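Dumping the structure here so I can ask a few things about it.
Just one protein chain is left out here, and the rest sit where they should.
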Amino acid sequence: MTETATPRETPTRQAPSETGPSQRRAALLQWIAERGIFVFTALLIVFAAIFVDGFASTVNITDVFHRAAPIGIVAVGMTFVVISGNYLDLSVVAQVATSAVIFIGVSNLYGIPLAVGLAVLVALLYGAVNGVAVGYFKANAVIVTLATTYVGLGLLRWLSGGSIFFGPPDGPIRAMGQIRIGPLPLSMIVLIVMALVLAFVLNRTTFGFMVRCVGSNKEATRLAGVSTPRVVLGAFVITALAAMIAGFVLAAFSNTAVSTMSSGFEFRALAAIIIGGTSVFGGRGSILRTLLGVVFVSVLTNILVLSNISFGWQQIAIGALIAAAVSVDALARRAAQ
Amino acid sequence: MRNIRIMTGAASLIAIGLVSACSSSSGSEESSSDASGEYEVYALLPQGTDQPYGTTYLPAMEEEAAKNGINLTITNSQYDADRQASDCRVAVAARPDLIILWPAVGDTVRPCLAAAQAADIPVTVTNSDVNPGDKDLTAGYSGPDTYGQGAASAEIMCELAEGNPTNILMVNGLTGNSTAINRRDGFVETIEAECPNVEILAEQPGNWNKDDSQTVTSEMLTSVGAENVDGIFAADDTMVAGAIDALRAQGIDPQPLLITSIGNTELGNPLVKSGDLDGTIFQSSSWDGQNAVLVASQVLAGETVEEDLFMPSVKVTQENADDPEVAPEW
Partner (left out) sequence: MTTSQTMSLGEATTGFSARLRAALGRRTEWRAIILLVLVVVGALIFAPTVFTAYQVTLGFVALIGLIALGLTAVILMGELDLSVASTLAVSGVVMAMVPNIFLGVTLALLTGLVIGAVNAFFVVKVGINSFIATLGMLFALRGLAFVLSDAEPVPLTDIEAGISFGMPLIGPITPRIVLFVLVFIALHVFVTRVRAGREFYAVGGNRQAAYDAGIPVSRRLFTGFMISGFVAALAGVINTLELIAADPTAGSTALLASFAAAIIGGVALTGGRGSIVGTLLGALSLGILGVGLTLAGVQVDIQQIFIGSVLFIAVITDPASLRAAAGSVVTFLQSRKSQTAV
């Protein structure tokens, strides 16, 4: 990856020359679409801190981070796939579970280095298979990753026998899961570091620039002489490596690993990315937005649990939120035209 | 054993790659049908190697089947009732000598039972019993009493509470899952009947996962105030382990709290011994798998199975946690 600084997209925000009501509305919507997630996240946190008992306690903030970290790590990686205009990577479910099972199961026998090495190989394999099929074969990402999910979970259960694996109660993985700096668990630190690294990759490297270009205009990018398949391949490899790290973090948190532990991760990670405001049309979005989306969903779920709201209502709230977030985005886009 | 399997497995995964795995898997396809038995039996299960319980249930079932000259065909509907109904139609069409049914959703199996009866195929039930109204369509039942497990765990809780006002948190299984519903009902109804002094302050699903349970427990502790909590019930040992971790992470000693669950698994048993977990209900997956076949072979031999064969819901506390008859299985 080269370090060439590249021109960044500047938000197209025209100052309205005439302030008619419709233009004011358009400007407001656009402002919300661009800054909305920042404002909403801040409002939600302030609201929770005032009205929800116990929200602002150190213990609870750690819980929010525990909720946010594994999904967040998957989501910051998957942001690359989404920005490159390829919807999502469904197979993160299989990837996270596989990585967790390898991390605990293999390290119990052969030590952590070998387990990590094997997990990296598997992640690269996932990234390569998904990336080649979507990039070079131009196959639809939803179907390709659906297929690799089936195969991956099938293989994992067949090979691991579906058992629940747990590390020794005083082992290094357990210790890793318990490291905390203030309210920050190690998993959250990992998320922050990954977000910083990936934000750098997305914003400051040629590769990141090309990911955004491929997403916004594939044909133009291709004509400009960029190998779009290779860019897509890169996006899937990054997603796979992120999912692998999420598997480590998840396994370390509970010191257990089982093939069902990551069910629902694919759509939850996508929901966080969308709520953050990254466009599924590709081309637009940022790691920071994804991070905020993750924080927003985690805080919201945390508040609902603290208020003893049932699981069904939690699902309804998440669904409504996705609809609201993307509606604002769509209306703003329309108003801008 | 399983570690070796996963190691070789993971290695071969890299070696073969995804696509060719298809061909390597065809070997095991034959292995399941090579035991030439006298009886053909379909076992319609809602889980298998996708769940830890099923993972230890299956070998016991297959071993017993081999002993009894039974050729098993096993399906896994992944708790999708519709998928199981379809598996049932396949099974009835294959005209086996008997069907072993583990209902994915208890309320939905009557049509399957009726179809089997119409085709003169006896059905025995394993793990979770059918509704009382459907009992006359089945030839026998063996398994844990999932409702009774919840009730037994509640009895331990009642004993520990000694009539004192006790506030507890409850961590449930996966939302909508029949085992989760039955265990919850058994626990809640027994508490209401036998020790109304125990009050459930808050409940959330822990999805049978340790990490989910740890997070929701910690959040519930915050929500109701950790100082107000005297105990926790979790619907299985994996989740109770998460709940105990949540207590520790908040700096709360789990010892004085009244904590009960169900399972006595390899994760729960050490917690019982250390006194963190006050009581759990032993559930033997291998007993379950083995007796499913034993009841089936009784029926195949023409015997009538008069009574339900309940897995003994042994209460495991610190006193008997080392007993060989409650040795954890998964």
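Chains here go by letter, A and B, matching the order in which they are written, and residues are numbered from 1 within each.
The rule is simple: a residue touches a chain if its C-beta (ideal position, glycine included) is under 8 Å from a C-beta of that chain, and two chains touch if they have at least 3 such contacts.
Quick caveat, the model's predicted, so the values are computed rather than measured.
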{"item": "Per the touch definition above, residue among B:A81, B:I100 or B:A226 touching the missing chain", "value": "B:A81"}
{"item": "Residue touching the undisplayed chain, where the options are B:P111, B:G163 or B:P256", "value": "B:P111"}
{"item": "Positions on chain A contacted by the hidden chain, ascending", "value": "87, 133, 136-140, 142-144, 146-155, 157-158, 227, 229, 267, 270-271, 274, 280-281, 310-323, 326-327, 329-331, 333-334"}
{"item": "Chain B residues touching the omitted chain (full complex)", "value": "18-19, 21-22, 25, 28-29, 32-33, 48-50, 72-76, 78-83, 85-87, 89-90, 92-94, 105-108, 110-111, 114-115, 175-178, 181"}
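Note that in this section only the chains that are shown with their structure count from here on.
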{"item": "Whole-Å gap separating chain A and chain B, where each centre is the average of the chain's CA atoms", "value": "33"}
{"item": "Chain B partner contacts - residues on chain A that touch it in the complex", "value": "53-55, 57, 59-60, 62-63, 66-67, 70, 101-102, 105-106, 108-110, 118, 121-122, 125, 129, 148, 151-153, 155, 157-166, 169, 178, 250, 253-256, 258-261, 302, 305-308, 311-312"}
{"item": "Chain A partner contacts - residues on chain B that touch it in the complex", "value": "2-7, 9-14, 17-18, 21, 25, 48-52, 54-56, 175, 202-205, 208-211, 214-216, 218-223, 225, 238, 241-242, 245, 249-250, 266-267, 270, 330"}
